[in-house]
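The structure under discussion appears below in the form of structure tokens.
The complex appears here minus one protein chain, its other protein chains still in place.
All chains are identified by letter, namely A, B and C, in their written order; residue positions are counted from 1 within each chain.
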Amino acid sequence: MTADRRGPTSANGSGERPFLDVSDLRVQFPTDDGVVKSVDGISFALERGKTLGIVGESGSGKSVTSLSLLGLHRRADRKGRGGARISGEIWLDGQDLVTASPEEVRRLRGEKMAMIFQDPLSAMHPFYTVGAQIIEAYRVHNKVSKSVARKRAIELLELVGIPQPNTRVDDFPHQFSGGMRQRAMIAMALVCNPRLLIADEPTTALDVTVQAQILDLMRDLQREFDSALILITHDLGVVAELADDIMVMYGGKAVEYGTAETVFRQPEHPYTWGLLGSMPRIDREVQERLSPIRGNPPSLINVPSGCAFHPRCPYTAETGGRSDTEIPLLAATSPGHLVRCHLGPARRQEIFAEQIRETL
Amino acid sequence: MHKPRIAAYAAAAALALGAAACGGGSSGNTGAHGSAAYNVGLSGIVNKSPATGHGTLRLEQSSDLQSTDPGNSYFGADWDVMRLYTRSLVTFAESPGPVKLVPDLATDLGTMSADGLTWTFHLVKGATYTDGSPITAQDVAYGIERSNWGQEVLPNGPTYFKQLLTDTTNYQGPYTDKNPADHPSGIETPDSDTIVFHLVKPFADFDDVLTLPSTVPVPRAKDTGATYYEHVLSSGAYTFDSYAVGKELDLSASPNFNAASDPLRLHVAHAARIVDKVDVSAQTVDQDLLHGTTDVDQSGAGVQTATQSQVLGNPRLKAEADDPITGLLTYLTINTTIKPFDNIDCRKAVEWAIDKSAVQTAFGGGIGGGDIATTVLPPTVPGYVQQDLYQTPGHTGDLAKAKAEIATCKAAEHITDITTQVGYYIDQPKDKPVADVVQQNLAAIGITATEDGFKYSQLSIKAGSQSYVKQNNEALFITAWAADFPSGYGFLDQILTPDGIKPTGESNYSELDDPAVDSLMATALKTTDPDARNALYAQIDQQALKDAALVPMIDSRALMLRPSNVTNAYIEQAYGMYDYQALGVQ
Amino acid sequence: MTTILEPGSAPAAEPEAAAPPGEAIEGRSPGRIALGRLKKDKVAMAGGVTVVLLILIAIFAPQLCSLTGNDPYTTHTKLIDPNLQIPSGGFGGMSSRHILGVDVPTGRDLFARVVYGARTSLGIAGLATVIAILIGVGLGMVAGYFGGLIDSVISRTMDVMLAFPLFLFAISLSGVLGYSAFGLTGNALRIVLLIFIIGFFSWPYIGRIVRGQTMALREREFVEAARALGATDTRIILREILPNLTAPILVYATLLIPSNILFEASLSYLGVGIRSPMPSWGEMVNEAIALYQVDPEFLIVPGSAIFLTVLAFNLLGDGLRDAFDPKAGR
Partner (left out) sequence: MLTFIVRRLFAVVGLLLVVALVTMVIFYEMPQWGGQTPATMAVQYVGKQPSPAAIQGVIHRFGFDRSFPVQYIDYIRTIVTGTTFSDGTQDIACHAPCLGYSFRNYQQVWPTILSDLPVTLSIAVGAGVLWLFFGVASGLASAVRKGSLLDRASMVTALLGISLPVYFLAPLLSLPLAYRWSILPAPGSYVGILSDPGQWFLDMILPWTCLAFGLAALYTRLTRAGMLDVLSEDFVRTARAKGLSERRVIFKHALRAALTPIITIFGMDFATVLGGAVLVEITFSMKGIGFLAITSIQNGDFPMMMGVTLFAAAFIVLANLLVDVLYAVADPRVRL
């Protein structure tokens, strides 16, 4: 709403539009039981070479955000039925993707922007070889012969660290191990040198050692390709590794937005505190107890009135009832740090300093 | 004998045709080119043409022949077709109207000895098979032996000779007793032209029996038993080319037929070829007849009900149709030995209760079904006299009389409820609605009758089994009957006398054993004068109805088409369908 | 061996947001949620109303027929044109007394026959479905719950049965036993026979589904809990698992009934099922099929009865399935 649409680290001040500029994005799905407000007015910006981490529980709207960037939602018809109603603006490299025709967006997909999906086993077609799927991705956007595309596929597989890429290229996805599949998935996403890369929970399905390898790989590749990277995860540990900026989402809205440094060191939203509290940290010596956030994620049809977080927030009493009636604004506490909370900045910093920091 | 598809014989049937409500055809057009009109084929030859060896005559039927083997079929339609490629000792004159016996392979209608026990026949000179070999009296004898004594191989044909001829040696038949020298004592062939029959009792109608295909000659050397049907050696005007079960029978004019051996010109190949397609669907047969893509429905069963409406509504089509009496009587038997129907009043109640007019409609109406029957003998069988012992206005039955009779019966038997079963053939589609009507009629007078439909093939363990009907209290049975050979004896004996009462395979379903009937029959068999004999048959008919042993319901009719390109078309009353031997095409 | 599309395996059609719409918040029971959805489904409701109506028609057939003063057995041959073999006066003999006309050739009231035919069709199909459910649910639960050898025996049996030419078997079975057997005669025998044959041949479909669902339920916490508390297998099967199978059983029973109605009608149409004079829709079509060129009414009445009944049950069954499991089907 009042958010500065430039990201905390991309405030270049030159007046030029950032490479990716999302403004007041709303995504709603009409269903039989009511309208699901999956994304309810979020804004952010991202430059090439930078990484944005979007963090939240499942159902917070983070994946829907990424899919709408790629234009992968089936759009609603004129009566607003049968698909997603999308409003707001998504500017990618000077082009608005919300108003662009589906065909224009399709041409951008895979070429200018690509996505790495969560579960590579289900995200790859079981009936086609890994190579065929990468080749296909390349040839959609590049008019080259099959053999050239195949060479490119092998090259990419090698780049992502698949051993013996020229034989494994003909394997089917189920013949790969989980980590290798994720590498192949990344290779497929990178095959056209996309400038925007969205990774949706890229490491969730993997075991911890492989997770680290994949994160390293992504960091290296992002540098090599100079891409903008959006990292979507519920795992703050993953973001900590890679992200420059972090946006915390709750109930379809951004509740906290700032640089990674700020969000980790001076988080001000009670939800962020909860997320941090439930995060296991290897660098702590005494692991007392993880404190999970009590309660359930909100319904996106009947969003709780006022602050969507209020049914789960321990500090509602301090708002004098405003939290159940009034929706708080996303307001800047410091330059580049936005928080959506009824508590005043001073009080938030106080609570964090006195009660929260030590538990983390 | 049970096969309800066999045509009947008539001595003086013209009157019946005129009298029948929907009959007709009394105009007797036998002119050289009989003009086509409705029912003209009953009494005249339509499109008479002397042409021979011309064109292909196409027959079709919805069923298959029971067999092409002359010794193994009981279907009248099969017998009609067999005359195309076989000759029997005696056959029917090639003319419309009342049936007349004529000698075929025999020189005359036989000589009966004074005691009536021996019949002697001589074969015509020069008769040959289609391969040119001569036909001998031994071949005729062998044909009779295999079909009557070889039932373990040829189970389907009639077996009158086995019952009528003496058999002192207890002959086991040619398939069990392979010695060619063995014969039943009742058949003698003193030379190759003479055949002598010895009967167990005097039998004035014996020459009628010789019309059966049992008397078709079969050379012993050529007989392959059960598979003989595949390549019957032709003795008629057409050669038996081939027959594929469920597909077609192919015949062609025989080059070797010796016309000199056929002075009455009974066997003339009017067509060059005859193709009989079988197992075609009934609807297709009708459509093909209407569209001129086939010439005759070989089954002689008449058109489907849907086609019937079409034909009757179209004057052009109606002029190409005949509606003959087929000689088949549909009737309800009442078992005289099952309580309470052993009481004649209960049986009379049934006689009065049946609404024959409703039965007629249920059976297909006056044209597709037939005429209401009031006598056992159909109008086309000698001995028929018009009478109606249980006359009611419009043949709708008399509920009051029926109820009175049932009350008398109940009082005498000291019962309050009467329940029984009524059997019928489920593979005779017209019988089922009749059973429904009968059941309703009986319900109206307080008789609860449950229907027991069964397949014809189960007859011998159902209504044909004495123990079954008694155990299951099945006193009533809807069935049909036609004479196997043209005489009152042929029609009445098996259904009204103890000859037809057997533990299994019975045909006298009423189990009627009335001394009056039996003595009349014995007298008739000894009576040589045909008129006196037929009068006796009429008396038997009356007596059976006085006994209320059965309820005659319908004398069947069938609406048949004869497309305009068919020549020499007329109804052969012996079979109740067109005479295929006479047919040709333009 | 055979692959049957089993329901419920489909992932959510919409992205995560739509996955559990409204389920958690209000704490309504799944049954009530389904009922709520069903009520909104107008087409399914129309099917449901028709089904209820048909059942009422079947139950109150005598009362219904007495309104027009007809019964399904009385013949009215006077209403038939004897030569054309169609009802006199056209329109299949429809009149104020015979509102749907009469049959041919005996002139029985078609309305009465089709109404009583509902008894035959629904009764046989319903009871056959009960048998199929009893066998299918029983064996399916046992196979799914115990697993191991019992499971392989039952599963193999189901596989084998699904590989049988079932329709030919049913025809043989109902054709081979004639008029009386097992102390029963006539249509009483045929009814019992049909119920058992149809029921027996349709249980494997239910059995497979129940087996799969039971296997899934067996691993659920509440079953583990019950087991930990020392509940017997019987008790777990009957008290913990069976109640959770109600929804799929209800849905598949509703979808099985129309296929059983068609099964019965087809056997009667082929002449190996119910026989006249007892009214059965398949038997009526069998009688009418030779005459439809001249008397279409006679065919259309029982044919439409089969069609509408099967359609109504299918609509209701589809609606129920969608209501209980919105991801399947649609």
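Here is the rule we use: contacts are C-beta pairs under 8 Å (C-beta built on N, C-alpha and C of every residue); 3 or more make two chains touch, one makes a residue touch a chain.
In this text the structure is predicted, and so the values were computed from the model without any measurement.
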| item | value |
| --- | --- |
| Displayed chains contacting the withheld chain | A, B, C |
| Identified contact with the non-displayed chain, of C:Leu134, C:Ala181 or C:Leu238 | C:Ala181 |
| Residue of A:Phe117, A:Phe176 or A:Phe309 touching the missing chain in the full complex | A:Phe117 |
| Touch residues of subunit A, complete complex, unshown partner | 67, 70, 72, 81-82, 106-111, 114-115, 117-119, 122-127, 136-137, 140-141, 172, 174, 188 |
| Those residues of subunit C which, in the complete complex, touch the missing chain | 1-5, 9-14, 160, 163-165, 167-169, 171-173, 175-178, 180-183, 258, 262, 265-266, 269-272, 285, 289, 292-293, 296, 299, 303-304, 306-307, 310-311, 314-315, 318, 328-330 |
| Residues from subunit B at the interface with the omitted partner, ascending | 1-2, 64, 150-153, 155-156, 159, 175, 223-227, 229, 245-246, 279-284, 287, 427, 455, 457-458, 460-461, 502, 504-505 |
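One rule holds for everything that comes next: only the chains that are shown with their structure count from here on.
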| item | value |
| --- | --- |
| Where subunit A and subunit B are represented by their mean Cα positions, the distance between them in whole Å | 93 |
| Gap in Å, rounded to a whole number, between the CA centres of subunit C and subunit B | 48 |
| Length of the line joining the C-alpha centres of subunit A and subunit C, rounded to whole Å | 50 |
| Multi-partner residues of subunit A (at least 2 other chains) | none |
| Of all residues in subunit B, those that touch subunit C in their complex | 22, 304-306, 308-310, 312-313, 355, 357-358, 360-369, 426, 429, 432-433, 435-437, 439-440, 443, 450-455, 458, 462, 472 |
| Subunit B partner contacts - residues on subunit C that touch it in the complex | 73-75, 77-78, 80-86, 104-108, 178-180, 185-186, 271, 275-277, 290-294 |
